[in-house]
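Removed from the display is one protein chain of the complex; every other protein chain stays in position.
On to subunit A.
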Amino acid sequence: MSERTTPESGQPAAPTAPPSEDEHARLESAAEAGGTQSALRRLMSGSAGRNLGLVLALLIVVVIGVATAPDRFPTVDNTLTILRFASALGVVSIGMTFVIAAGHIDLSVGAIMALASVWATTLASQRMAEDFHWVTMVITALAVGASCGLINGILVAYGRMASFIVTLAMLVGARGLAEMISGKRNQIAEVQGFLDFFGGEVFGLPVLVIIFALVAAAAWVLLNRTTFGRRTLAVGGNAEAARLAGIRVKRHTMVVFALVGVACGIAALMMVARTTTGTSTHGMLWELEAIAAVVIGGTLLSGGRGTIVGTVFGVLILATLTNVFTLHNLDTSTQAVAKGAIIVVAVLLQQRVAARNGGP
């Protein structure tokens, strides 16, 4: 199965009328030419081809980085900085990919992350972690994330409310709750075991980056190789058809939202480790960053199509861009303008290339 899966894709539309003599000849010669390059074409119409635009976009950013800061950009340290920077947002964006592929939107990801980070770092949570094991902090964050996601999901699926509104309410509510719990303060995480684990490295790779990679791999399998993934895309493509096909659309929608919540819980832990802090201000505007990354990646905003590899590229492009900007000491206004323009260019590039290689 190809990386970008659509329930309807696969077969080109059948010709409506028999082609004329002339056209026959052309088709034959085209087929012949295709035969000689079939391997290449198969590759191009596979996931590599569809993501070519993204690879190109990332490559351009990297080349600019290397060309303009040859001493500082292409170093191991800097690459790890970019990856660490991308990892928490990456996990959130991967969760977002599922929601968007299922035809919904989740505006509450940043707020859920903030709430989970706060909940996991209250004095009570930290004391429990010290008395028992820091895994309690992990469980807390994941449970908070899952619960918020589940509430979103129940309201969207069974309450029949628009996901935009439900998650907007969650955005406001979860951040408010995070402020109440934290007293609007930055809660410093002092549980050494937790910080050592998440801040550590394995074979020179930061644990945060490894978590990002594992989440991405698991999500890829889930979306592309399981019934769950197929159903997600089916629900996103046409909920009514999916229902008629026997998919429990409501239950599925609920689970997808809970899944994003879990992703936010994971991201919250990563953020707490990175900043040694749980605070209600974590993840401000991340919903937009995540949506940008997902859309740059090539997931359809209208649902029915999702790509994990694309999302990972989308996040990497955004993170590398920020890094290159900072290396060049660009002021924030210029950065904002450039970033806006680059998002548009990246999406255009990716759409064009994807359209040429196998169609959307």
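We take it that a residue touches a chain if its C-beta (ideal position, glycine included) is under 8 Å from a C-beta of that chain, and two chains touch if they have at least 3 such contacts; residues count from 1.
Convention: contacts and distances are computed from a predicted model.
Comparing "Sugar ABC transporter substrate-binding protein", "Spore germination protein", "Carbon-monoxide dehydrogenase medium subunit" or "CsgBAC operon transcriptional regulatory protein" against the UniProt entry of the hidden chain yields the protein name "Sugar ABC transporter substrate-binding protein".
Within the full complex, the residue among A:Met271, A:Val295 or A:Leu349 touching the omitted chain is A:Met271. For the chain missing from the display, the contacting residue among A:Met254, A:Leu269, A:Ala292 or A:Ala346 is A:Met254, taking the whole complex into account.
Although one chain is not drawn, its touching partners on subunit A can still be listed: residues 72, 75, 77-78, 81, 84-85, 119, 122-125, 140, 143-144, 147, 150-151, 154, 158, 179, 181-188, 199, 226-227, 230, 246, 248, 250-251, 254, 271, 274-277, 279-284, 322-323, 326-329, 331-333.
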